[in-house]
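Here the structure comes first, spelled out in structure tokens, and everything after it is commentary.
Every protein chain but one is kept in place in this view of the complex.
Labels for the chains are A, B and C, by order of writing; each one numbers its residues from 1.
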Amino acid sequence: MSHSASSSVHLHRDMPQIPVGILGATGTVGQRFIVLLSSHPWFVIQVLGASSRSAGKPYKDAVRWKQTTPIPSSVASMPVHDCVPEPFKDCKVVFSGLDSDVAGDIEAAFRAAELAVFSNAKNYRRDPNVPLIVPLVNPNHLSIIPQQQRVHLNPTSRAPQPLSRGFIVTNANCSTTGVIIPLAALERAFGPLESLMITTMQAISGAGYPGVPSLDILDNIVPYISGEEEKIEWETLKILGGITEEEIEAADGSGKTEKVKKFDMHTNSPLRVSAQCNRVPVIDGHTECVSVRFARRPPPSPQQVREALAAFTSEAQTLGCPSAPTKTIVVHEEPDRPQPRLDRYHQDGAGVNVGRVRQCPVFDVKFVVLSNNVSIGAATSSIINAEVAFLKGVVQA
Amino acid sequence: MSHSASSSVHLHRDMPQIPVGILGATGTVGQRFIVLLSSHPWFVIQVLGASSRSAGKPYKDAVRWKQTTPIPSSVASMPVHDCVPEPFKDCKVVFSGLDSDVAGDIEAAFRAAELAVFSNAKNYRRDPNVPLIVPLVNPNHLSIIPQQQRVHLNPTSRAPQPLSRGFIVTNANCSTTGVIIPLAALERAFGPLESLMITTMQAISGAGYPGVPSLDILDNIVPYISGEEEKIEWETLKILGGITEEEIEAADGSGKTEKVKKFDMHTNSPLRVSAQCNRVPVIDGHTECVSVRFARRPPPSPQQVREALAAFTSEAQTLGCPSAPTKTIVVHEEPDRPQPRLDRYHQDGAGVNVGRVRQCPVFDVKFVVLSNNVSIGAATSSIINAEVAFLKGVVQA
Amino acid sequence: MSHSASSSVHLHRDMPQIPVGILGATGTVGQRFIVLLSSHPWFVIQVLGASSRSAGKPYKDAVRWKQTTPIPSSVASMPVHDCVPEPFKDCKVVFSGLDSDVAGDIEAAFRAAELAVFSNAKNYRRDPNVPLIVPLVNPNHLSIIPQQQRVHLNPTSRAPQPLSRGFIVTNANCSTTGVIIPLAALERAFGPLESLMITTMQAISGAGYPGVPSLDILDNIVPYISGEEEKIEWETLKILGGITEEEIEAADGSGKTEKVKKFDMHTNSPLRVSAQCNRVPVIDGHTECVSVRFARRPPPSPQQVREALAAFTSEAQTLGCPSAPTKTIVVHEEPDRPQPRLDRYHQDGAGVNVGRVRQCPVFDVKFVVLSNNVSIGAATSSIINAEVAFLKGVVQA
Partner (left out) sequence: MSHSASSSVHLHRDMPQIPVGILGATGTVGQRFIVLLSSHPWFVIQVLGASSRSAGKPYKDAVRWKQTTPIPSSVASMPVHDCVPEPFKDCKVVFSGLDSDVAGDIEAAFRAAELAVFSNAKNYRRDPNVPLIVPLVNPNHLSIIPQQQRVHLNPTSRAPQPLSRGFIVTNANCSTTGVIIPLAALERAFGPLESLMITTMQAISGAGYPGVPSLDILDNIVPYISGEEEKIEWETLKILGGITEEEIEAADGSGKTEKVKKFDMHTNSPLRVSAQCNRVPVIDGHTECVSVRFARRPPPSPQQVREALAAFTSEAQTLGCPSAPTKTIVVHEEPDRPQPRLDRYHQDGAGVNVGRVRQCPVFDVKFVVLSNNVSIGAATSSIINAEVAFLKGVVQA
């Protein structure tokens, strides 16, 4: 499959070249970052970081490459560094594909070193000062960053001083990302949702490499993915909810008040979410069966839902992010689509597919969502998040 | 898998040998009937029926055998007959694995010829006088048979006369069968259900042979099975609902009234059911993610649900049906079970497996069901239905 | 995967646009022709032909589209025609993806109507006047065409007259194509081969759609593909052998002699070939384990074989065929490559992959070949064959 040379490449020839680094560059997500960034119109891979086992080797000797395209020649001989801030100091953006068992400390250290970290790891998703951004849904949550920078003071300055360039932005879990895009489209068109039932059928690539043993999944389904249901149920609320401001007593003991931003977790209109997650023998592409109940009565018809989904345009696209899909949501009319094998690579996997929109006898409407978990569900989201951050001036070239 | 030599075989040595016939004997379901019946303690395969293309050939030459055990030697050389009643006239039971495009006429003809037909086809499932029986759930629906016999008069008798031995009993669609067994257990323990959300992941064997093309399902999910969702949503109501009696004016114009039995479709306590059906690359075994809301408030806890499921005993078992499972519902405690490849052949696939019983944030309780679609989901159900019919005297040996 | 916009597209902007037709346009191979030709620098799809069941419909309604990219918009609304020559009369080239049960008569009729047919069907592969061409191996066999045209007189001219523009060129069976490319490279470098043992593991897409039932291939191997072993054993000889000229008595009874071209079937240096063919659960990509014995003693070393394979350049590439691969044979050094899933889409599947070149304890050298059966193994070969024919003047634009 081609993840290269989209037409957008040519539209941005005059863009400044922006040096970026990749943490966890030898892992599954790191390899995807490399494939995607090696043909990116703005971002230029400058530094690769991985575990100390790999550090010092040329990338091609450190990696067990599992992509369907060869290692980009521009990257093959790059040295791999330890995941410490020093070699990354000139990177305007650092993408993190680190495993969660090490991501916490490393990403914090990079932020403290005034680096802008766009992370695919789960560690900071629940942090009240870290935005959890699906770029086609809630890039406005970048507005929490100044508060994050005030909380995490620059450790190298003499007087306590907020960070000026360092921060962490996370993207969502792959199964959350797929389903939340059409859900956001529905809320935008028809107001708040009230209840959601989601059953997922998730690809093996979502578990990384070596990941799922073949003896566990060939001719089989595993009806359980550790922590996954909780992620969908919680992340949905943080992403779809807004940001509110509260006046609280200042921490400096002055008796003054200060304004604090807070993710409202959709509390203004409570939303109940129930997820059931399954691993299936599919290589790429998460399929999700969704049933929704709207707060508004009467609810929209299936046809209205179909139209709203097809019409949805993300801010990432409006801003001109080069990696954003032309069509955020492809609505299928055939009775048996979307299907992972046939639909996962459309638009290089940057959009999502919805089909089978129909009445639900219990809730209002039910439908099927397919998203590419290794593209929009992972590395592509981090990259579009960084693109948005540049276009909004949150990061300077 | 072994479908041979279960211990029950030896318990019934003194049982009379009952001659049975099989319609559609060369098809997928027909082959399963042959495997199961070739070692049955009571039933003896006496006549095989298939399309006229096969008629006249010895079975082994007519069939494209796809079972994992060889053709039973007792059957290999039997001649295949056309599906007409005459050669079956001494069969006490006729099992039908016919395709729905021919099952309608043939089964009606067999009933009219005073033969007891236990059918796996969908044609008569919605007939108001035909019982739709999942043998571990509602064998009491056999009580509709006398009314069916009154409606379908014996065409060979001079005066209009009800059928005396001929009737049709159907079993349910394979995906309905799997899920309805635990649902029946819950209704028995905790009273009526109010709402059900079901997402299925169904094995390819459910589509017969040649069935699903490999290009459609390898590394893929097909989120659609024609007519399947409607079957689950409708059959659930017929099976879980009771039978009521109404007094209506007699059809003979006498002005008298007569009592008529009616399937009540769970109308006494309305039940809403929504199903989403998917085909997955699994050979045997339908996995279903279920979320239920009970009518009763407060609802039972997950632990109470677990105990009620494990304690459920079917009438088929109490009666001593040789093909009924020892344990109707196996409740799994491991977080990642049941799984089709590991659990589908327990008890020769005659029971069902339930796991992951837990709180549902939207409804009351959610869980995962696994059933063997080619065993309890098809031929095994027909066979237990016939066993129940014998033990209740509906059919005489 | 991307089969679009290769860089070669841009190299040929000044090429004349050449109208082409596709026979069997709704089938598996026909769909591949459409994907590949919709972005071809020279060929422009002008007419689509399929069975009378499809004729008259717009293409998008006639086809059951199974490609991983959407139907090209330029083709979606084209009407489908019956497979008769009339609507194709302005096509310079007609590509045939017809099934073999109809290809014989239809292709003959098109040739008789002075159309140049490049066929993927097997019907004429053994015809002594029809070239069987793997474009990266033996495009020189086009030289048989004048003799073919003399044999198949133009039926519309008054006096017996050879065809002037009509002919049939076939490409090889997909499993032959993959293996014959490295074998040709070895013969070019080291002289004739003497013995070949080939065991194939062939993808399901080689059987078309619906093709292999999923119940036959999931968690399974089928160690048999009808007619396949004979094709490899026979086609190899025709393709690798040369063309000789014999003087024979003229058919006109004049007593004169005439020169006749004959495929020599490698008889100058007898070559024995033994193939064993298996179907495996792989979507695209035929893997073949090959062991070869050379006529020359001592034979080349594995390292010499590796270098000869990597250095091999096809005439198709030298001529500048836009669909020819940049690298005909990619030689892998990793111990566990090539693998179908990882390597089949390199160069849009137009080249072949060879790996594990090593000593054979019985013959001389053994290795593994991977080729994309739906690309170079089918439609891509026909297209390069037509490109060669243009560049050599066998067909005029």
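Just so we're on the same page, a residue touches a chain if its C-beta (ideal position, glycine included) is under 8 Å from a C-beta of that chain, and two chains touch if they have at least 3 such contacts.
Not measured: the values here are computed from a predicted model.
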item: Omitted-chain contact residue, chosen from C:I18, C:V169, C:M197 or C:A350; value: C:M197
item: Contact partner of the left-out chain, one of C:I221, C:A250 or C:A311; value: C:I221
item: Chain not shown: contacting residue from A:P155, A:P210 or A:P335; value: A:P210
item: Touch with the omitted chain, as defined above, among C:Q148, C:Q339 or C:S375; value: C:Q339
item: On subunit A, residues whose C-beta touches the chain left out of the figure; value: 66, 204-205, 209-219, 281, 283
item: Positions on subunit B contacted by the hidden chain, ascending; value: 1-2, 4-5, 66-70, 218-219, 283, 341-343, 345-346
item: For subunit C, the residues touching the chain missing from this view; value: 195-197, 199, 201, 218-224, 226, 233, 272-274, 276, 278, 280-283, 287, 289, 291, 335-342, 355-356, 360-363, 366, 368
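The working rule: only the chains that are shown with their structure count from here on.
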item: Type of subunit A:subunit B copy interface by residue overlap (half), same or different; value: same
item: Distance between the centres, which are taken as Cα means, of subunit C and subunit B, whole angstrom; value: 51
item: CA centroid of subunit A to CA centroid of subunit B, Å; value: 46
item: Shared interface positions of subunit A, touching two or more other chains; value: 218-219, 283, 341-342
